[in-house]
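Working notes, structure below.
Shown here: the complex without one of its protein chains, the others still in place.
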Amino acid sequence: MTDFKQASPALLAVDRVRKRYFARAGFLSEPKPVDAVVDVSFTVARGETLGIVGESGCGKSTTGRLALGLEAPDGGSVRFDGEHLPKQGSPAWRAMRRRIQLVFQDPLAALDRRLPIAVQIRESLDIHAMGDPKARDERVMSLLTAVGLTKDHAARYPHELSGGQRQRVVIARALATGPDLLVCDEPVAALDVSIQAQVVNLLMDLQAELGLAMIFISHDLKVVRQVSHRVAVMYLGTLVEEADADVIFKDPRHPYTQALVSSSPTPRQKMKSRLLLTGEPPDPAARPSGCPFHPRCPKVMAMCQTVTPTMREITPHHYLACHLNEPASLESMAS
Amino acid sequence: MIRFILSRLARAALTIFFVMTFSFIVLRLSGDPALIIMSPDAPPEAIIAFRQAWGLDDPIWLQYFHYFGAVLQGELGRSMRDGRSALVIVSERIPATLLLMVPALIVKIGIGIPAGVYAALHRNSRIDRLVMSFAVFGFTVPSFVLALVLVLVFSVWLGLLPTSGADSWRHAILPVLTLGIGGAAVLARFTRSAMLEILGQPYIRTASAKGLTWSAVVRVHALPNAAIPTITVLGFMVGSLLAGAVVVESVFAWPGVGRLLVVSVSNRDLSVVQVILLLVASTMVCANFAVDLAYGLFDPRIRQAPRGASR
Partner (left out) sequence: MTTLFEIETLSIAFSKRTVVHDISLTLERGEALGVVGESGCGKSVTFLASLGLLPDKAKATGRVRLAGEDILNAPAAALERIRGRHIAMIFQDPSSALNPVLRIGSQLSEALSLHRGLSGQAARHEARRLLDDVGIPDAANRLNAYPHELSGGQNQRVMIAMALAGEPDMLIADEPTTALDATVQAQILELIDKIRRDRGMAVVLVSHDLGAIASVCERVAVMYAGRIVEMNTTDAIFDDHRHPYTRGLLSALPELAGPKRRLVPIRGSVPEPWNLPQGCAFQARCDSASARCHQALPELVPVGDIGQCVACHHPLLGATMDDRYVA
């Protein structure tokens, strides 16, 4: 595996972004501020996949949208290929859509059910006026082949295809303009095991072939490990740990990562030896003081309630935001 | 809570204002009251005098200004036909209309909702198809056609009921039936689709899996949820209590508000029309407000926004 850190400067550089929403707690009350993303920084190099994992309310989807430029951060910056993302809605922003694309979880919802799929794949080419009509049609065909579909599928409608096939169409459409970065938000969550494997392999192959960079957002740690070079773990809007995929799952240092790894069942690990987290994923509207994880942390100390830990590099390329730096206990890392 | 009520009141006032303004302009642009109320043969001086007396010579914006000034002081105008207070004239007719509309509402609810619920519970059975055909019939056949058919059958052929007028309770039967059947059809169809949607929900299966009898599942779990969308339709029906009978009252010569509206419009009896419209708009607005409050009562999810922010 090439060392991406030595390659040319990062394709995507997210620096201390913040995003706040306002939500009503009740029908008739004042809107309250909710910090969905707080002080998040990471980079994605060309041809590299960054996996982002976390549970409900952790802000991973919001982060994905900020990276895409679909929303503007309230603070911090997002730089793509060295330049700040242009203002939304501006022509520069629209032109930039060619280079960053999105793959969603629900392919049926992502596709227009009235249009045949070939037309939908072609749409991005039409919008950006790439090539003449004949060249566009050829490109659509070559994209279909690249994702493992055939000419016969071109004229079909989304509901005539299976879930896996639809997701391939979504990927083909995302690739149409030749993007440098693909943001995938739970792309395989709704798919069966075997289809999931096909789509995962497809994404990895396309990445190798096209030099695509990817941000892969998911709650499924196993799939993230399979696909990613590096993994970032989010909790309540902040990054708590970031490292190479193998390192972070083999030797997680943040208690939350340790709990996540432990809760992912492995075949020979029985119930009793698992490290289970108590409580629920928290409500972003009610942030705890200090470390956001302290109310649920099995290793909590007094200072965790008052002092917010900052990300620091504990070993080369392994970043951690915790006052401690302890490995998980041996039993819970069975096999 | 206060904010909610105030904002709704403000919106209500705005709606009523628009209705009044719109009708004001349209009425005055569409015909000359003077010529209509006094016949075209009347001497020109009489017509001029009429116009002056009612301020019809003034530019329209001035008339508007005078009118709204008067309204805000509580003076809602006078009928151009007999000079009496428009408000009094309209108020006199309200009981007659309610005498039709309230029983009609009872008929609509009493037939429509059970029919719809039953049809949903026995989907694709003969009863279901019967109810659906009835529903289609109910809202495709115009009310005056239905009225005339009923008159034909019950008055002319069977001689059981009077054709028109409002002298006895028997005069009310046909109009109430006409109104009731049409509304019951709409309600039946609506209730059926609301019920069907609810019956397909996961919690109905949970209720069955608990071991409840089917009737308990329907009574405790399905009906309360199906009530929520039905409130909207009911709200609309209540809101149109005063003016929904325009056609029927005309066909049956029933002396209610609807008939008064028709007569006043053709006479360009401006103030009376405006008062009726004000009344109708207010009733609708109140009914909508009541529906919103009812939602809060019936559906606990409305009382509270979803947890947490969007991600």
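All chains are identified by letter, namely A and B, in their written order; residue positions are counted from 1 within each chain.
Assume a contact is a pair of C-beta atoms (placed from the backbone, for glycine too) under 8 Å apart; a residue touches a chain by one contact, two chains touch by 3 or more.
Here the structure is a predicted model, which is why all the values come from computation and not from measurement.
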Study note, to complete from the structure: Of B:Val141, B:Ile173 or B:Leu212, the residue touching the omitted chain is B:Leu212
Exercise for review: Quick one: say which of A:Gln88, A:Ser142, A:Thr266 or A:Thr315 touches the chain that got left out.
Suggested key: A:Thr266
Practice item. Give the residue, chosen from A:Arg122, A:Arg225 or A:His254, that touches the chain omitted from the document. Key: A:Arg225
Point to revise | Touch residues of chain A, complete complex, unshown partner | key: 55-56, 162, 164, 192-198, 200-201, 219-223, 225-226, 246, 249-250, 259-271, 274, 276-278, 280-281, 335
Review point. What residues on chain B make contact with the chain left out of this view?
Key: 201-203, 205-214, 220-221, 224-225, 228, 298-301, 304, 306-307
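Here, only the chains that are shown with their structure count from here on.
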**Study point:** Between chain A and chain B, centroid-to-centroid distance (C-alpha), Å
**Key:** 53
